[in-house]
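Removed: one protein chain of the complex. Kept in place: all other protein chains.
Order of writing sets the labels: A and B. Residues in every chain begin at 1.
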């Protein structure tokens, strides 16, 4: 140390110019040896001086040092940044940035080892954390969040007070909290850091807590004194006896079992003529016979003996099976467990909110898809199997419009009314040409509209091909509305929800506040009476059918925005739409709403219970609906009295 | 008064006679007799068509006579196919496995055999365990019982639930469609125990008769299908004639009136629904060995709707109408989609029937519903005036 001081003093006097305005080179010259061949410990001095100097060029130097780009010129001991390009070696002055060429023979490379480079990296982080450029500071914080290293706790905590940006300051504070939970010096500090995290729902906090709680299953003759036990495993409850024995074997606490395969191989290897140990080969077609033969072999000492059941049971009984934490301090694991439990409770709560939002958007889609069907079914008692194909027509209308109108917002604005107009027209045409001839023959209407459905589907296939066509949503519908780390909903779904709401209002308005609505309700309740009161039921039927079909077209555009447009898309919604109408009850907008909600929430609920298998979820949902119909054959909102009698 | 029911229903005798002649002619012209005018694959097509006719008359009884538009009878058909397919696949795989295990130095244990068969059958869905539902797959007799029992029980339970709560008309159709969809979705799952969407395959190979040529097998199944159709036709003709027929048709036309006459309508519906489901299962069990493969797509609701379309085109409420509809539409369909129909060149556009057949079928079906509600069978009314 003393020698160093002398050296420093010597340098001080030999370079008076540099001393006046301290340069990076001066500091480096002060610590020549440490810079040239740095050690894990000695490098700290250099780094401290560099940080203390506050020189802007220190940062690029540290980066270069870390990347092994620093050399010393043997002739004068000065340090340079080096770049090699083929045979030419270019040196760059560390302070001024001036470049000069040099011979390779005159240079000695500084080769920091891994530990040193990590130390340099930490110092770099410290620099970056207080960098005037906010982008650099952010990058540094992100880097820390990625690596989550103990050494970063100090610098990060130190940088918080001087952080000017409020948002970044908060991020830093959060990160310090997480690092503190992992690496704070004392148990108390860690426990309080952990407790402070318990209000945070984010995935990274949960990862931190899980890291603290990382554990492993173990087995031993008795539970070690110093182990931090998460829980004991009871054989028969937490694990089967077979599993327990397998673990003993893995831990080399018990001899391995002889598997059936090994028995077979041993027998095959010891076939002697047409017998094994005197047992005829032909009789070895059961496990019991094979075991017997093997035991005979074992008795001869040819093969190792089998481990019998009693030995297994005794071995299992003689050992303890438990889960132990990697963290040895129980106070910390307890705090982490409590915090994590708290968070998970909160997450579960928020997840159910998120699930609710998902279900709500699904219900909106079903409502949009089914309301048209419900109107026609309610007013005319007609099930329109081609309803799904009207949805498809709407979606393809959107697709075609986007081919001509490149602006996505504009194209959606055009597509919605156009889809309504086209499907309205198709609906009216269908009503005039087919359905009106089949009134009072509901089953035949069902089949005739099915004929139209397959024809339209194939027609779409012939025109647009079988591949899925995209319907691009406008940019402002990209992304999601994020409430917190758990609850989020995409804007498209919000838009569909709004659309469903708008249609609910429009339909309610038409039905309750307009002349058309009055007539529609009259025809729904008693067509004969309505007709005799001068209502043109023909016209009402036509308009209702058109309206129902038109809404299907709009639903098609909406569904096309988040799902693929294919010729079969209608078919995938039609059964759900039927369910919605049937479950909800016929001839009632609120019924359809109730049906759509029930089915939407039910489907999401079942998917949540059984997330791996959407097919099973759909199967169960349909079974539920079949049972539901048993108890409410007329749906949730049923007409009562004589009107419903037949 | 005591004339036999066959004497009262001459159309049954006519039908049996025509079917018998047809069967004999096809057999004589097939490759088995060496004539070879009808190829083995066409014999299979005809045999399959006969099975479709059988399920169509079941559909006609339940819809045309009893007024229940079931969109689930093709699901029963498929269940029959699966039930027999399980045995066919198991027994055949067992044969293969036994052959390959025979060369081993020591004889295999039952568990080893079962594992090897399981691996062969369920390898495609990443499993080798035998699911519970395969418990009887090694026994032909039990699986044949399944052909009858499973569709029958399913129809019984479903029908009991639906009829008990007086679900009728369009509602009932939707509900049966839901049942079909649930079944298809279930079968599509890989862990359904029935190989997911791979379905069961290789069913054309009859275990124990690998040496018999497909030409012979096809004729045997063709004749069996014809016999089943004849038996089914007579059976249903017997059911829908006489007093049972009166009650069943009464239920179709005015359910409430039949109820007020003191008949327990639900029992009758259940009887018809279940009986026809069983016959559909039998038809399926004969169909799929001829088709060679069955997968969940076959059971999808659309298939049951096509079944209704055949019956409607053929003419509801008359058994021969269903037969005509099923035979006519399914044969026409395979002619068009199989590329048998010549494309039409319009100069600016070529109508390819593989693409346009469904459009044609869809619209012609609408036309039949609108203009010929009695279907093709209705034409017979003009030819044969029924004595009243």
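Rule of thumb we're sticking to: contacts are C-beta pairs under 8 Å (C-beta built on N, C-alpha and C of every residue); 3 or more make two chains touch, one makes a residue touch a chain.
Keep in mind that, in the parts below, contacts and distances are computed from a predicted model.
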* To do: Quick one: find the hidden chain's UniProt protein name among "Nitrile hydratase subunit beta", "NADH-quinone oxidoreductase subunit NuoE", "Fe-S cluster assembly protein SufD" or "Urea transport system ATP-binding protein".
  => "Urea transport system ATP-binding protein"
* With respect to the chain omitted from the figure, which of B:96, B:113 or B:247 is a touching residue? -> B:247
* Asked: Given the contact definition stated above, which residue among B:32, B:69, B:137 or B:239 touches the chain not shown here?
  -> B:239
* For the chain left off this view, which of B:100, B:267 or B:343 is in contact with it? -> B:267
* To do: List the residues of chain B that touch the chain left out of this view.
  => 1-2, 239, 242-244, 246-247, 249-250, 253-254, 256-265, 267-268, 271, 388
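Going forward, only the chains that are shown with their structure count from here on.
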* Let me have the rounded angstrom distance from the C-alpha centre of chain A over to the C-alpha centre of chain B, please. => 45
* Contact set on chain A toward chain B in their complex -> 260, 264, 267-268, 271, 276, 281-282, 284-287, 290, 377, 381, 383, 434, 437-438, 442-444, 446-448, 450-459, 461-462, 571, 575, 578-579, 582, 613, 615-616, 618-619, 622-623, 625-627, 629-631, 633, 646
* If you look only at chain B, which of its residues touch chain A in the complex? -> 63, 69, 105-111, 158, 161-162, 164-167, 169-171, 173-175, 177-179, 181-182, 185-186, 188-189, 191, 256, 301-302, 305, 308-309, 312, 355-366, 369-370, 373
